[in-house]
Each structure stands twice: as C-alpha cells, then as structure tokens.
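Structure, as structure tokens:
A single protein chain has been omitted from the complex, and every remaining protein chain is retained in its original position.
Residue numbering begins at 1 within each chain, and the chains themselves are lettered A, B and C in the order written.
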Amino acid sequence: MTIKLNQLSKLTQKNTFIKFKILILLCLLYTGFSSAQITNDISHEEAFTAILAAKKEAEKSKVVVNIAIVDAGANLKGFIRMDESFLGSIDVAIKKAKTARFFNIDTGKLGELTQPGGIIYNIELSNDGLITFPGGVPIKNKKGKIIGAIGVSGGTIEQDRAIAIAGAKSILE
Amino acid sequence: MTIKLNQLSKLTQKNTFIKFKILILLCLLYTGFSSAQITNDISHEEAFTAILAAKKEAEKSKVVVNIAIVDAGANLKGFIRMDESFLGSIDVAIKKAKTARFFNIDTGKLGELTQPGGIIYNIELSNDGLITFPGGVPIKNKKGKIIGAIGVSGGTIEQDRAIAIAGAKSILE
Amino acid sequence: MTIKLNQLSKLTQKNTFIKFKILILLCLLYTGFSSAQITNDISHEEAFTAILAAKKEAEKSKVVVNIAIVDAGANLKGFIRMDESFLGSIDVAIKKAKTARFFNIDTGKLGELTQPGGIIYNIELSNDGLITFPGGVPIKNKKGKIIGAIGVSGGTIEQDRAIAIAGAKSILE
Partner (left out) sequence: MTIKLNQLSKLTQKNTFIKFKILILLCLLYTGFSSAQITNDISHEEAFTAILAAKKEAEKSKVVVNIAIVDAGANLKGFIRMDESFLGSIDVAIKKAKTARFFNIDTGKLGELTQPGGIIYNIELSNDGLITFPGGVPIKNKKGKIIGAIGVSGGTIEQDRAIAIAGAKSILE
C-alpha cells in the first residue's frame, strides 16, 4: 500500500513537474510578447448586449435615442437609432462615445472643464469635434480595463447619461 | 306602385348624395394631407433583423464584415462591426449603404457607369464620397417600396453583395 | 522514512492541489474575460525601433522620407520627417500607414485592385482618403498578429516600400 501510494506520489510529482513546466512555458510565452501591449477590446457580442440594455433603459424612460458603441481604438463598433429619435443625434451619439474613449471619461465630467474660463476651454474643436455634455461613458470589463465606450443622444442629458451607464454596465452581468 | 318606386328612387338619390358627400370629404381630407409625402421607413427592429441575418450569412461564409443600415433618409440606422473585421470597412460599409439609398441601386450596378469613359464618371466625388462597387443594396418592404439600404464590407465583393442581399431580404420573411 | 516520505508526498500533493487550483482559477479568469477580445498593440518603444530602422534604411538608400507609425486601432503612434523631405509626404505617409492597417495589407497590393476596372475602384475616397500605392505595410509581432502599421513617403515607391518593410521587420529582431 505504502509503495503504491509512493508510486502514485511519484506520478503526481511527475505530473506536477510537467504542469509546472507548462506554467513556466506559458509565463515565458507571455514575457516573450511583453514588448507589445496586450490590450482588451470590446467584442461585437458585448456591443450588442450594451446596445440592447441601453435601448431597454430608454424604453423604460419612455424616450427614443441613438446609441453608439466604439471599441478600444475609438472606432465605431455598433450603432442603433430608435424610431422617431432625432436625426441630429446620430452624430452626437457617435461623438459622445468617441469623446468618452478619447479621454477615458464621462463626457459630462469633461464638459465641466471646457466652459469659458475652464482649464481646457474649447477642446471640443479638436478631434473633428468632441461632445462634452453628459451621455458618453467608457465601457470597462470585469478587470476594470477600458475596452470601449458608449454614447447616447436623444433624451435629456440626465436620461442620456443614465441610458449610457445602463448600457456600459450590462456587459458585466 | 309608381309612387312607391319614386319614393324609393328619392331615397336612393338621398343615399347617393350622402355617399357623394362622404367621398368629397375623403377627397378633401386626402388633399389636406397630400402636401406631405407618405413614406415608408425602416424600423429599428427591421434594422436589427437585417443586421443579424447579414451577420448569420457572413458566419456561414466564414468571413467577418462590417454591416451598416441606413433609413429612407439615407441616415445611419444601425451598424455592427464583427470582431477582427477591417477597420477601413466601417466607412466603406456605411458609404455603400448610403450610396445604395442615394441612387436606389445596387452599388455594383452604379460602378459600371462610373469608370473612365462612363456616363457618370467620378460621381464618387459627390456626397462626401460614394462607394460604387458591390456590397450595397436597397432594402424594400413587402409593397416593393424602398425603405432604406444595407452596406456590407470586409469580404470579397461577391461575398459582401450576397451578405447584403441576405440582410435586405430578411425583413420580408 | 516511509511515513516521512508519505508526509512529504502529501505536502507535495497539497502543493500540487494548490497550484492546480491556481491554474484553474487562471483558466477561469481567462474564460471569464474571453467575451472581450484580447488584442495586441504596438508599444511606443517598438514604434521608436521601427522609425529608427526605417530611417537607417532611408539613409542607406540616400533618400529622405517621412515615416509614420499607427497602432492596432489605426491611431497615430509615432512620426518623423527627415530633413529636406517633402512637406506633402507628411500626410501621404500617415495615410499609407492608416490604409495598411485599415485593410491589413501592403498598400501597393491594394492599389492593384483600385484602378479603373478594378474590383474596388475608387475605394480611396473612403476613410477621409486612402493612399493605395506602395509604402505602407502592416506591422506584425512574433506571433504574426498585426499590431499596427508603418507608412513611408518621400522616395520612389520601391524605396518607400523597402524602407517601410525594414521598419516593420525591425521589431522582430
């Protein structure tokens, strides 16, 4: 019995060793590529999830909006315009999402700094036009890493922000 | 008897007169609204349907694409970028959808006319840039009325066109 | 002794078990985040490396050029304009780098398809202007994954392409 256990123990040790080597290899592989940044990007499934959650929130608030999702590179990933929502909100929603990702910030917070006398007055003129009132928020994954952003336009700024937050949070559930 | 018939005739005349007045009223009503066009526009639910059908077709063809939907006013209605698809195809897909609705035509057909020597050579320079190769098609409702358009970019032009057609047809089912 | 070995064995087993649990946890963590894409992006050190290698190649060819690097999201990461090189090549170099990343392709290869009669004729009008002649190439990491792109302008198209390739390859060394 003891011998058998010992043999088992040795096998286990051998297995452990192999597993350990695999772990080291994985670590080395990881290190080997560490010169490039390893980033996290929103997937199209997550974009769908966020859009549908935002739309649901909009319907709950009885408001029609435009919802835009950009990826980690601030490129358009998903979009929907609810029926009867403002045509002018297409671009506003997209610019809100881009602005939120451009500066990793709630667009409303940015707007507090861009007013006359503000420390970054008129930054809106950069990047082909920023939108710096509420309705754009970064989207984070479970690790807290920003993987994109969502922009909402069509309701009041409070509604737009609440809908954007509902969309951003949905991918964590 | 004759009297009775006359009375009947009068009643009939009266009825006829009432019916005539209703007809005139309807005509007036119609005229009253005739200054505005009665349009048919794609709904966001139909846009979702078309996007999902196009995505399914793309997955079947083992290709990743960008899918854009514009409404009857050629304004962006819906969009999705499949993971790993070309970043440059965001704009191409949107421009294909817009081009298809701008001229109510399969973008590939338009491209036959825009070549050097073609009757509308370089029309691509209008409208902030048209895309005139295959991948954009109008979306029609069951009455055959154009209600928007779909643009697809990321695969071969044949794949893009087939995916766009699959998306456009899906709302008729 | 046997007992001691057994105890050791048990400790080892316990350790193994703990390591195994860590491994599983790591796997779960990985799976938990698998809904987001894990991408690879060029670092600024790699951008410097590529720019310097490209510049060295240009000097070897006795030509002065503009060198632009974009990241995985097609956003500008690095740039240098060599003394006496064309002012008009600033934008051409940046657009070459963007085009190469937009479609994950050697810009010269793309240009073969955009000529009159080509399958994607006039695609240059999308994305605020593409450049589809040689001088832009994707930058890949050691895994073969595209992490950005380099665009070179100022020499002949053959020189530009060779310089771009020298830059792209330098980060693999």
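Some notes on this structure:
The rule is short, and it goes like this: contacts are C-beta pairs under 8 Å (C-beta built on N, C-alpha and C of every residue); 3 or more make two chains touch, one makes a residue touch a chain.
On a predicted model such as this, the values are computed, not experimentally measured, just so you know.
Contacts of the undisplayed chain with visible chains (whole complex): A, C. Screening A:A74, A:A97, A:V137 or A:I171 for touch with the missing chain picks out A:A74.
Summarising the interface, chain C meets the missing chain with residues 43-44, 47-48, 55, 71, 73, 75-83, 87, 90.
The missing chain lies against chain A, touching residues 37, 73-74, 99, 101-104, 116-117, 119-123, 125-128, 130.
FYI, only the chains that are shown with their structure count from here on.
Relative orientation of chain A and chain C, expressed as the C-alpha superposition rotation angle, is 180° to the nearest 5.
Taking each chain's centre as the average of its CA atoms, chain A and chain C sit 22 Å apart.
If you average the Cα atoms of chain B and of chain C, the two centres end up 40 Å apart.
For chain A, residues touching at least two other chains, in rising order: 43, 71, 73, 75.
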